[in-house]
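Apart from one protein chain that is not included, each protein chain of the complex appears where it belongs.
For chain A:
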Amino acid sequence: MTGAEIFVQSLIKENVEVMFGYPGGVVLPIFDKLYDAKIRFILTRHEQAAAHAADGYARVTGKTGVCLATSGPGATNLITGIATAYMDSIPMVAFTGQVKTTLIGNDAFQEADVTGITRPITKHNYLVKDVKHLACIIKEAFHIASTGRPGPVLIDLPVDVQNAEHDFVYPETCRIRSYNPTYFGHPGQIKKAVKLIAKSKRPIIYAGGGIIISGANNELKELSEKINAPVTTTLMGLGGFDQRNNLSLGMLGMHGTAYANYAIMESDLIIAVGARFDDRVTGRIDAFAPHAKIIHIDIDPSSISKNVKVDVPIVGDAKNILSELNKLVNPCESKDWLKQVFDWKEKHPLSYKNDDKIRPQFVLEKIYELTKGDAIITTEVGQNQMWAAQWYKYSLPRTFISSGGLGTMGYGFPAAIGAQIGRPDKLVFDIAGDGSIQMNIQELATAVNNRLPVKIAILNNGYLGMVRQWQQLFYHRRYSQTKLINPDFVKLAESYGAVGIRVSKKEEVAAAIKKAISIDNTVLIDFIVEPEENVFPMVPAGEAINRMMGGMA
């Protein structure tokens, strides 16, 4: 078998149903074999979109996303997508073509040192120098990408390795002596955590993306209800705890709810699960939660005590550890605390001016209402992302798909394509800004060609809104390079064969959303929203997170 055939057969062994990518010179042998293979191939219009689509697919299905690009520029175009997946712990295997092994290092045509470039943004990477190692490397790559703290793995495949012959034997198992993630929490640490919980009067659970990755949402609900602790989630944790639950405080941090930020600051115990105390969450680190002891559950030991000092670290899988905890914990005496928290919740809800203008928050509320909260929401990055996080109520894991760590503009639409392919049964909405959408607008072709009924809701304020907001608040309204002169998005959609709808009056919002949902095609809705609306509350960078500005009813 040739290396290219081994590649295809290995992916079949890994149950890969779909891959995203773009052809090129040195991956011709692979594309030739893919021509007859029973793996669905989604041709994007830019390699970056292939990586984001594989990532979106992985986030909604929990399976490993796969993308493929050629050497040099093809590979470098994947970089943003790989880095996005790396920051958010998304299982992905990215394949890149490489020039002939004999040419490597000679500055050959379309050559780039891709394993060198991707080293800091992959969980691991490989350059395959000999076809006899190929099957084993693919097996290892899928294993590493999907286990422990997941992440992207890259395999660089020189063209002569794709053409070289070798017997195909796919390894049944995979053992890497230096890689043994810890899945079960240390019983001694769990006992210590139980003791801390027993003493707590003001507990709060702070849950991150780890809940979703490990599928621990039921265990999380059980813990919070058992110990009477409210739950706040990070951006990545949205969907990990039903926001309709009374104990839900929504998202915390820079654009979190006031009540979540107050609660974490006043708590005496933080149970952090699968979250990493990112600067957007903690604000000024030395002022963060001054009275709280911290229990930190995470599968990645290096996440523990990285930003804040932890009292009880428990390394392992969130689902396993929470179910152990649930067997041992008793209710906290947190009646007064909950009263206080509910009081904050009532006094300081998220709010916006409900007038006759189209406010983006209103659009999100309508989308929530008309999709009955059952859609998969992807987002771009910026104000659109924060409004999508604040105003749509997530109740199920894997329904909020957003670039959290890297904050990648242009992520949402290709991710929506991947999400729609992974979940054809679901309605997928990309909440976009007029800036972000143009970073991967070319994917309208991919969506239309594949008959994907993805809905794009552009909250069109004519600005790079989040940067404009910072300029307004911190740079004396000097809107340097944030005003956008945009194309006609409706015509643009139509030219790709998608449906375009423009909404410039508030009373048209609901009808447009309904219409979009009813159309079995890619639909772009261009909501002309209030240009200078801000995302509030907001904690200025470097401030303590209870020092919020704006939006405080």
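The rule is simple: contacts are C-beta pairs under 8 Å (C-beta built on N, C-alpha and C of every residue); 3 or more make two chains touch, one makes a residue touch a chain; residues count from 1.
Throughout what follows, contacts and distances are computed from a predicted model.
Q: So which of "Acetolactate synthase small subunit", "Quinol oxidase subunit 4", "MHS family MFS transporter" or "Pyruvate dehydrogenase subunit beta" is the UniProt name of the chain that got left out?
A: "Acetolactate synthase small subunit"
Q: Just one of A:40, A:119, A:291 or A:477 touches the chain that is missing; which is it?
A: A:119
Q: Using the document's definition of touch, tell me which of A:226, A:306, A:515 or A:547 contacts the absent chain.
A: Within the whole complex, the residue contacting the unshown chain is A:306.
Q: By the contact definition given up top, give the residues of chain A that touch the hidden chain.
A: 115-116, 119-120, 123-124, 127, 144, 176-179, 300-302, 304-306, 309
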